[in-house]
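One protein chain omitted, others in place.
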Amino acid sequence: MNTLLEVKNLKVRYGNIEALHGISFDVKEGEIVTLIGANGAGKSTTLMSICRLPPPEAPRVTEGDILYKGQSLLNMPPHKVVSDLDMALVPEGRRIFGNLTVEENLKLATYARTDGHEAIHRDYERVYQLFPRLAERKKQRSESLSGGEQQMLALGRAIMTKCGFLMLDEPSMGLAPLLMYDMFRTLRELNQSGLTILLIEQNANLALRFAHRGYVLDTGEIVAHGTSEELLADPEVKKAYLGG
Amino acid sequence: MQKHVATIAIFAGIILLVLCAQFHILDQYYISVLMFMGVNVILASSLNLVNGYMGEFSCGHGGFMCVGAYVSSICTVLMFSKNHILGAPLLPPQFAFIGFPLALVAGSAASSVAGLVVAIPSFKTRGDYLAIITLAANYIVISAINNMEIIGGPRGFMGMSATERAMQSMLDIPWVLIFVLLGTVFTVWLLRRFVSSTLGKGVPAICQDEIAAEIMSVDTNRMKLIAFMLSSGLAGLAGGLYAQVLGYVNPQSFDIMRSTEVMVMVYLGGMGSLSGAAIAAILYTVLMEALRFLDVWKWVVIPLLLILLMQFRPEGIMGNKELSDLFPKLRKYYSFK
Amino acid sequence: MSLLEIKGLTRRFGGLIAVNDFNIELGERELVALIGPNGAGKTTVFNLISGFYQPSEGSIRLKGKDTKGLRPHQVTGLGVARTFQGIRLWSEMHVLDNIRIAQHYRLGYSLVDCFLRTKNYMLREKAIDDIAWELLEAMGLKDCAYELPRNLPYGVQRRVEIARAMSVKPSLLLLDEPAAGLNSADVEGLIKLVRWIHDTFPVTIWMIEHQMKVVMSLCSRIKVVDFGTTIADGNPEEIQKNHAVIKAYLGDDTI
Amino acid sequence: MITGGGPIPEVPARFVLRRGLARTHPRRKAVPRHAARKHHFKAKVPLVEIFQNILNALQFGSFYALIALGYTLVYGVLRLINFAHGDIFMVGAYLAYFVAVTLLGIGGLNLGLHMDPGLALAITVPVTMILTALVGVTLERTAYRPLRRKGADRLYVVITALMAGLVLENGNLALLGASRKRFPDMIDKVIWNLHGVTVTNLKVIVIVASILVFLLLQFIVTKTKIGMAMRGISYDKFAIPLMGIPLDTIIVVTFVLGSAMAGLAGILFAMSYPILEPYMGALIGWKAFIAAVVGGIGDIRGAIVGGFLLGFIEIGVVAVFPSTLRDLFAFSVLLIILWLRPTGIFGVAQTTKI
Partner (left out) sequence: MKRMTVKILFAVLALSLGAFALIGCGKDSDTIKVGFNLELTGDIPKVGEASKFAAEMLKEDINSKGGLEVGGKKYKLEFIYQDNEAKAESAVNAALKLINQDGVVAIVGPNSSKQAIPAGATCNDNQVVMVTPWSTNPDTTKDRPWVFRACFLDPFQGPVAVNFAAKQFGAKTAAVIFDIANDYSKGLAEIFKTEWEKKSGAGTVVGFESHGTKDQDFSAQLTKIIAAKPDFIFIPDDYNQVALIVKQAHDLGYKGPFMGSDAWGSAELMTLCGKDCIGQFFSTHYAAAGAQGATKEFIDRFNAKYKYVPDDVAALTWDATRLVLQAIQGAGKVDKDIKTERKLVRDALANIKEFAGITGNMKFAGTGDPQKCAVVVQISPEGKFEFKESVCPE
């Protein structure tokens, strides 16, 4: 398996505060990897650093490197990360464009795609097939969708950017159990058809059940890593992150 | 005792300035700049309540100042001056000491009421839409005064200097300066007391999260009413003092340009910082005078300076901090409770 | 007399029916959960109770008093406090101020008192302060009294929000997804906190929550809604077995 | 029916006769002043006057609309009230002036070009639009973008915009002196007289241009991907790069569009009101901003409707009431509109989920 993403000794600052103190991890092609940890441990920061989001939201990388397929991302503007590489991020809180319709949201995601009408059309089909609810609500302002539908849209949007590597930031937040399980099943399906996934999740139990491998982040440092089974069995991890 | 150091220092400062003016240690020009500085401090700190603490974008402060200026001018002229329309003075000059502050109060009260024009729509209308309402209010006030022949319309209104003469006929000291300084201290004192109370903290609560404020028991409508009326009332006080300093008012002095100036002072000082607003008002007035020699270029240089300042300190001079936050030692010397 | 009595509550937004004929009766010191799929109208019910929306039909009675037409701060005055789905603290003011401001409805002094710092003002402010400190102490937040909420960890922010709601001294506390965004360890703490509140204060707690662990371990009664209407109402065991609930809400947990 | 140029147009007699309608106007009678004014309120305004005023309102409303479009475009994307926009409009008018004078071979910069006015106009329009767009983009790059990057409060950007406007105004004054400029006549004025209602060809051009610009922008914003990206930014700037969209490029495009429209408005304005002065953009800028907000800021339809509405209100107030009360009444009407519709005519209240 090829290494897709490699984060090397990444140090990141927000203003005067160092948020990550040199973390290293990697994601291999076809894997599902999860980062778990307490709030403020630096999980979202890691994702934002990888996506090179512009100021003021973005953290500043002071040391280390992020490699994607062997290519460093540090000097890439954020939109290039998405348009030139096949990465996508489903941000925390979904961040869909509420003033656009469902269809427009999806269309917007194809902004930078150059691989032809045909391929784009196929992806539309795929999204609507994965989420029939979105097809029903094509013309609706996406603001009026329920939380679950919005999450579907956010995921659909990521698919529309033509991604092979998907990062998800707390996808289960605020979702009813039924929808949450549905979504994870869909993600699993996508993974089986070749999508690599990096998942951040508060619900560590769930995340480890879903992922192949996991890293545990604590106040900006990786304190444990291993396969999901290993982590689930680790008494320390169990105590600190999985609850009694 | 230590707690009162600041208070004593302030009043000592006032007395010192008055003495300087009295014995011509500072010439008229500096005194005049000082008085406009005071007026600007009142304006900036009162607008800061709405634009800074409440986070609304009121750009019609000049209108409220105008109402205060006219109403208090009319009162003083009625009382102490001979005017071809309003007739002979109603009161003998001895009453000027009481009459003048009362006229200022009347002006403030009137502009407070004018503040309702903005305060009531603010219950429903917010943000940039409210900004337009304030702007419209400013235009309406000026247009109304332009149409009021009895107070001079666009010609302006004068005769206020009689009040000063009346006061000086009793005791020859720079009365207007004293009133301006007292007015400035009063404004800062009043606002300071308001924003440091739990009641007053409802205002920034509305700014930071109106829905949370509403649901967590803050009567938002009442707070908006208080904030707008207090702010416009103090603007009226500034207007009354301004009219007295100048001895002449003209509706064009209170147009959008004036409102813009006050806004610049507020944002220059930092939103939600009382000391920031005061410092910015002082700095701005000084800049205005100090750069006079640039003639036409002055108005290119000043905005450029401000743009540059914004680039380096995008939150204004003080951000939302007070002087006492930056120099905690100061806290020893005064108390708010 | 029951604490809260909702009858035939309906709320429409344009053509959309968000809440349809919702009924519930809550007694003193109950601990109830409201669950249901996303978009089922749960938060809307809370918004209707707290006076943020006015009902299209039906009535809400608090301690026998109809809340129709009351503005949110007046409803709070009747003893209803709540938290929000996303944390809505006043982020630029420190924790202590956050808790002080929530006591606005019982300030008991006027603007003039405030300017003149009268005796009344001093007494009232002191009372507000005392309550705030008491709560902070009791909820273990004393050390962060002068911190800005945004500098606090998420879990602590939740606590502060609950503390703020408790400073209202409510008889009905509405918690809107209190466990959302908390990690497993924080969730444990939350469960303990809610239980402590319920044991210590004479308050009825009503929560919306998706994490079954929280709901099942805390609540004695669970009401399930979908598309604005109630599909089940009962104790945790009953709900977990209810087919309609499984079908519409709980789902199949294989992933 | 069509009569050619000349400063004082000849009007065919048969049409002049129709204007005799007004001769029965009560104000002509020798009645005491106050009575006359009273009468004036009740007087039925003749039809000719009404149509004439509708045209007047359409013309001036067009300018409000054109400038309001620029405001709303930038606002719609960045939530930034670009207070410098009125002054960009002024700069547009001046640029048009310099381009036009150079092409026509009159005035200071004489390159020996003596173009035909029609050709000159055809060149002036695009050149001015491009140059004005450059001014707008420069402003964005130097003043707004650094602030945006620093995450400054929105209102600081607004104040920066105000200051930038002042720099443009006074920089112009300092550089070019206080003399006003007269914009050269670029097209032969034609005055049509229809039953006493006069229309110049310029008026028609202005009205048509503003509607075309509106349709063009409406198309761009609603139908194209760039337009969608613009609307997307206004809702959530953060997520835009995640779609592979270059945020800064879209913002620049917005400024290009908005400023180019201001440039176009500048040309048309300079042709209709051929006197240029440094402060010409200030008042019309403020009013166009008001128009944009009343229409519902951020919405293209709002800008055009707001612009025309303001035109109609202003002209209507003057037509019906004594003109001294114009500002008083016009702004009261606007205030009431905003009170009743707190988000303007087309504006949608930002729904806050709680």
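Chains here go by letter, A, B, C and D, matching the order in which they are written, and residues are numbered from 1 within each.
The rule we apply is simple: a residue touches a chain if its C-beta (ideal position, glycine included) is under 8 Å from a C-beta of that chain, and two chains touch if they have at least 3 such contacts.
Being a predicted model, the structure only gives us computed values, none of them experimental.
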Chain not shown, its touching partners among those shown: B, D
Per the touch definition above, residue among B:Ala96, B:Leu246, B:Val266 or B:Leu306 touching the missing chain: B:Leu246
Residue among D:Phe60, D:Tyr156, D:Phe255 or D:Phe289 that touches the chain left out of view: D:Phe60
From D:Ala100, D:Ala282, D:Val305 or D:Leu338, residue that would touch the chain that is not displayed: D:Ala282
Residue, one of D:Ala120, D:Ala152 or D:Val318, that touches the chain absent here: D:Val318
Chain B residues touching the omitted chain (full complex): 27-30, 32-33, 36, 142, 146-147, 153-156, 158, 161, 242, 245-253, 257, 279, 282-283, 286-290, 292, 295-296, 298-299, 312-313, 317-319, 326
Residue ranges of chain D at the interface with the undisplayed chain: 7-9, 11, 22-23, 25, 27-33, 35-36, 46, 48-49, 52-53, 56-57, 59-60, 63, 170, 173, 177-180, 182, 189, 191, 193, 196, 198, 200, 269, 273-275, 277-280, 282-284, 314-316, 318-319, 322-324, 326-327
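Following the convention adopted for this analysis, only the chains that are shown with their structure count from here on.
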Minimum number of chain-to-chain contact steps, chain B to chain D: 1
Greatest separation from chain C - chain, by CA centre: D
Whole-Å gap separating chain A and chain C, where each centre is the average of the chain's CA atoms: 31
For chain A paired with chain B, centre-to-centre distance based on mean C-alpha positions, whole Å: 52
Residues within chain D bordering two or more other chains: 150-151, 354
Where chain B touches two or more other chains at once, by residue number: 211, 215
Partner chain D, residues of chain A touching it in the complex: 51-57, 77-83, 88-89, 91, 95-100, 104, 107-113, 143, 157, 161
Residues on chain D engaged by chain B in the complex (per definition of touch): 75, 81, 143, 146-147, 150-153, 155-156, 158-160, 162-164, 166-167, 169-171, 173-174, 286, 289-290, 293-294, 297, 324-328, 331-332, 334-335, 338-339, 342-344, 347, 352, 354
Touch list for chain D against partner chain A, complex: 148-151, 225, 228-229, 231-232, 234-236, 238-247, 348, 351
